[in-house]
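Notes for the one structure printed next.
Only one protein chain is missing from this complex, and each of the others stays in its spot.
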């Protein structure tokens, strides 16, 4: 069984390769009667698209989305919503020299071994170009969740050695105001510098994204295996280049005592139960408890670098490699909408699992 | 859709509550003709069972497993293998005072809100007792994987503030030789002390487990959503009390450069491609590359503590709580076989997805 | 991927062999807060159990059901409900002579070829004994549906050459009043005679079951592949010995004209839309329309007969076979509760798909 479908009730199937005719997604299970604003889908794609700034890949794709099905007179019909994005800026010759070479820390070797064939042009199906389909689908999921007040905000917390610390001020309004999507302009500027330096060095950087989900309805998540944090972890770890996932207290929980870590239930106004702290990260027993869901996701530095590297070709001969294709020196800024999209897809899926697919 | 099934091709469905008659698991999709050694299943359950040492819960369960189906003359038949474990040491009265109280950082509140009903005895379905079924199923998965030489080893890397550092020697033979399952006897002794101290303080500790999978066949994992690390992350984050997951370099990748992080392909003997480093953690493009799979999983301190805590009851009234039930001061040592079981279940599932369900 | 799970939202997984320790079922996705009456489960099992009359197999099984999980204080909890039935009347020596023989029109040959191994005792997993698990699960589904007034009635319409025709009176109260479960006492007596004659001839008979589902909520069924009649067809054709399925007009539709077949919408009282005829069989566009769902299911004559038959052994040598095991001369009477159970499981599944798994 192949693995191009995500979700069980609000379920997406993505398709397409970096240098094929198009990428896209079929969303099955969106409840009927949801107003669909295609402009919002396009806006999310614009946040992700390549070539949007000096610190992203120079590949230019307009990433214009077309709705092929499932929307009638501005409303979802309960039938599959299909979103198509044509590839327009393929330059296959960029990649012909990579046909027989296994690039370090890319999917070339494993794809060739597993499938016996691979579309080597720009990574084919392994390319992060695939994530445009996730972002488009996530934009529909966000519209469903927005009906219930759910708000998803991701931002850059660390790039290379530059990181936000608890002492730094955080202002969500600044996120889209700088090239790295960091909610602190000063740190953002340092991060941009670090990326430009890496680019000049023909190298690349990793980073950490934090994602916050507010106004989550209580009751989402399905024990025991489909706990909400389990599905969120899978969602995030399915994004290219991710290496780690934390919910709530994350790895810091390992050195805390129960008496410190436990989130006491309180009822400050006598009419609504909440918790005094949120080490749980908004999820208890695998189910949302109404507090903000907080996650952190680690990204490795981009595997494609301009520096010369040693590797082997398909026959096992040692070769030297210098990347010639177009690539980002750091994926983190463009991964912000991807993280948000995957978060939205998980929540929308659990929302429909819990509430069924009756018309809104 | 409820969430008690894990895996798609080697697929398990678990059932049972902490204080019901039994817990168990149905495994569907185990290939036929696999020799099944029930003693090995029992041995894994014995590693997980309560009451096994002074630092675990005093609840005593023999956890005797019975095979109800799917094995004929010592071989799997290709039909569902059902494993049943009767509960024998329930003491429901231990829990009657918790009927209307929401214990901090437990599933009481979210279960009540989501389901409108909960079996409050020992956590009901939310209890970690459920993991016995995972361990039993994982023991079958291990037997399938062992046919192909796959070896899974988990151990305790950190408990509270005591941790193995890169300078410490690690000897896998010592893992089962101490109460905390740490591969360094000296550190293990410190960890035991820390747990005993926490127990004396009526408090609890968290920790970190490392899991290593060796001799993994190349080609397991299904892009794009069912990447091997994505399914491993889901598996681990579905275990009670987990807060973080890392594959390979994990969060440390965020501050590395691409030129440092990339794993060069090499062919040292001219007959087999491998990588010079393993920051990828044995997975590239979502597919196993033949290098060891390395994961780290963070566990929070146990939520049940003897210290008095503030919380609310179902009507929102403030109440004080002191745990009276039986519990572990630290789950990490008993979670070792659970982590191994979940790792085995993910690999067995992907093995069958790739190879089908023909007889072995 | 093996196939022991049925349904997507109200989802059952069955297990067990004819001569293993037990058979059973795990139901995942039953909404919480449903009153569960175990006596009703037992009553359905009693309708299916062997040895209930002179015209069924002499194997005697009490088929006592035990609930292992998922019910607390008489209510479903939203967690897996597990029902276990121990086998008590296995006589393995009955079957030892069949170890290497392929019985005509049984699953012996195909199981051996597919799995490379088979439990030859009483058909193993292929035995209709497996259907006890379906009946038990169906009894839970019926309790969910009964909350909404749904009523499922199956009865024998034909056995061998004896059939109910449109001119015969039908009285549902008589169904459980005769050995063949036919709603006309006179025809029932003829059917019993026919079965007794077949038994005396060491032969067997087939038949047709009609199933009627009344008070179905409008809106169940999921276009385009999971149309309600498609899932019902699958459900019925998964029962052993079934050879045909009809919904509404069935095969007679082939020779009707559109102007005859179309069901006009009417609104007789001005407050509720219905149809003047019901050739559609209660389903239009794959979705229930509120009219009674009507199905007919054809069963072949039992493959196990006492008469000598020619066949081959596993090495391809011609052998003669006379059945010595215990078997029914006609499965139709005992298949009535099985058909009802599968109908209930399909409807419950679609009910949960549509309404989600919120507490009742």
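For the reader, a short list of remarks on this structure follows.
Per-chain numbering from 1; labels A, B and C assigned in written order.
Just so we're on the same page, a residue touches a chain if its C-beta (ideal position, glycine included) is under 8 Å from a C-beta of that chain, and two chains touch if they have at least 3 such contacts.
These figures come from a predicted structure and were not determined experimentally.
Under the touch definition stated at the start, the shown chains contacted by the missing one in the entire complex are A, B, C. Residue in contact with the omitted chain (choice from A:125, A:210 or A:279): A:125.
Note that of C:21, C:244 or C:359, the residue touching the chain absent from this view is C:244.
Take subunit B: the residues that touch the chain left off the picture are 1, 79, 223, 352-358. Those residues of subunit A that touch the chain absent from the view are 1-2, 4-5, 8-9, 11, 13-17, 20-24, 26, 28-29, 32-33, 66-70, 72, 75, 77-82, 84, 114-119, 124-125, 352, 357, 359.
In the full complex, subunit C touches the omitted chain through residues 1-6, 8-9, 14, 102, 104-111, 113-114, 125-126, 130, 158-161, 198, 201, 203-208, 218-219, 221-227, 229-238, 242-251, 253-267, 270-271, 273, 275, 279-281, 283-289, 298-305, 307, 309-312, 316-318, 353-354.
The definition used in the following text is that only the chains that are shown with their structure count from here on.
Here the chain pair with the top count of touching C-beta pairs is A-B.
Here the spacing of subunit A and subunit B, counted between their Cα centres, is 26 Å. Averaging C-alpha coordinates per chain places the centre of subunit A 46 Å away from that of subunit C. Between subunit B and subunit C, the centres computed from C-alpha atoms are 39 Å apart. Shared contact sites, meaning residues of subunit A that touch two or more other chains, fall at 1, 223, 353-354.
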